[in-house]
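Moving on, here comes chain A:
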Amino acid sequence: MSASPLLDLVGINSYYGPVQVHFDVSISVPEGKIVCLLGGNASGKSTAMKAILGLLTPRSGRVTFMGEDITGLPPPQIVRRGIASVPEARRLFPAMTVRENLMMGAYLRRDTESVAKDLTELLDRFPRLGERLTQRAGTLSGGEQQMVAMARALMSRPRLICMDEPTMGLSPLFVDRVLELIGDINRSGVSVFMVEQNASQALSIADSGYVLQTGRIVLSGAASALLSDPQIRHAYLGKTAA
Partner candidate 1 sequence: MGPWFDYTVNGLVVGNIYALLAVGLALIFGVANLINFAHGSVFTVGAYLGWTALHYLHTPLPVTILLVAAGSAVVGVAIERFALRPLNHRSRIAPLLATIGVSLVLDQAVQLIFSPDPRALPSQLPDWRLPIGGVTIGALDLLIAGVGLTSAALLFGFLRFSKLGWAVRATAQDPDAASQMGVDTNRINAVVFAIASALGGVGGLLVGMFYNSIDTTMSFDATLKGMVAMLLGGLGNVPGAIAGGLILGLAESYGIALFGTSYRNLFAFALLILILMVAPNGLFSRRRELPPEPMTGTFVAPSRPLRLPRPALAAIVVVAALFPLVWNQPYVLQTLTNALLMALLAFSLTLVSGTVGQISLGHAGLLAIGGYASGLLALDHGWPFVASVPAAGLSTAILGTLMVLPALRMTGHYVAIATLGVGEIVSLVILNWTGLTRGPMGLSGIPIPAIGPIELDTPRALYWVVLVLVVLLGLLQVRLLSSHLGRTWRAIREDEVAARAYGVEPLRYKAMAFAFGGFGAGIAGAIAAHLYSYINHETFNTQLSILAITVVILGGLGNVLGAVLGAVLLVALPEIFRAAAEYRMLIYGIALLLLIRYRPQGLLGTI
Partner candidate 2 sequence: MSFSRRSFLAASLAAGCTALTAVRSRAEEPILVGVSGPLTGPNAQYGAQWKAGFDLALDQINAAGGRPFQYVFEDSQSDPRQSVTIAQKFVNDPRILAELGDFSSPASMAASPIYNRGKLLQLGITNSHPDYTKSGDYTWSNCLSQDDEQPSLANFVIEGLGRKKVAVLHLNTDWGVACRDRFVESAKAAGATIVATEGFQSGERDFRSTLVRIRDAGPDAIVIEAYYADAAVIVRQVHELGLKQVIAGVVSIYSPKFIELAGDDAEGTYTQGYFFPGEQRSEVQAFVTAFRAKYGQDPDWFNATAYDGLIFISRIVNQFGASREAIHEGIAKIKDLPSAVFGKATFDPTSRRVSAPHFVRLVVKDGKFAAWDGQKPKAI
């Protein structure tokens, strides 16, 4: 890689109380790429996301974004630097309308006019949401909620979007749609870091990937290479799988 990566995690060790969750985890997200972090439940995927977003400060190691050390910064500071997130289980504001949820994405932006423009554009991209602008987000279906969560992240005009299990709990139809959208988003110039359980699907759109197992990176490389690596299948369907 020529330039330094957009996002760089170097030697992260994090803990929940006395329990160590990460052991020397290092991950790079180059500008303009999709990178996915794979792993089973409780492998430490979501915690990695938290370390990036400032929701948890690793005990050692460094997180840099655009060459700047952002380790331990509070979440608003991190959003301000151009990282948006699509949290696990969407985490919409259920009692707020879809429009209000989207506007929360643009919370730190002061350019009211272009925010309005972005909103119109986004609604073109997600016509479903246009129909439901005044509906409470909590009453949407899972797939629709995922759309809102992604659109909300885009409203901040991020350079990097971090997605935590974007296809979790979605019907196959929506999984396709979400993956397509992630590709679209990436093509529009936003880098994507996603945490996924759904390996093949994630790898099918990603440029590179990492596999995390009980807090350690056990495998990493180009997406195409990982796709054919039997270890992936083992990590999910077990070693006895054919």
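Note that in this section a residue touches a chain if its C-beta (ideal position, glycine included) is under 8 Å from a C-beta of that chain, and two chains touch if they have at least 3 such contacts; residues count from 1.
Candidate selection criterion: all candidates are chains of the complex that A comes from, given by their letters.
Not measured: the values here are computed from a predicted model.
Visitor: Which numbered candidate touches chain A here in the complex: 1 or 2?
Guide: Spelled out: of the options 1 or 2, chain A touches 1.
Visitor: Note which residues of chain A are touching candidate 1 in the complex, please.
Guide: 53-55, 74-76, 79-80, 85, 87, 91-96, 100, 103-105, 107-108, 152, 156
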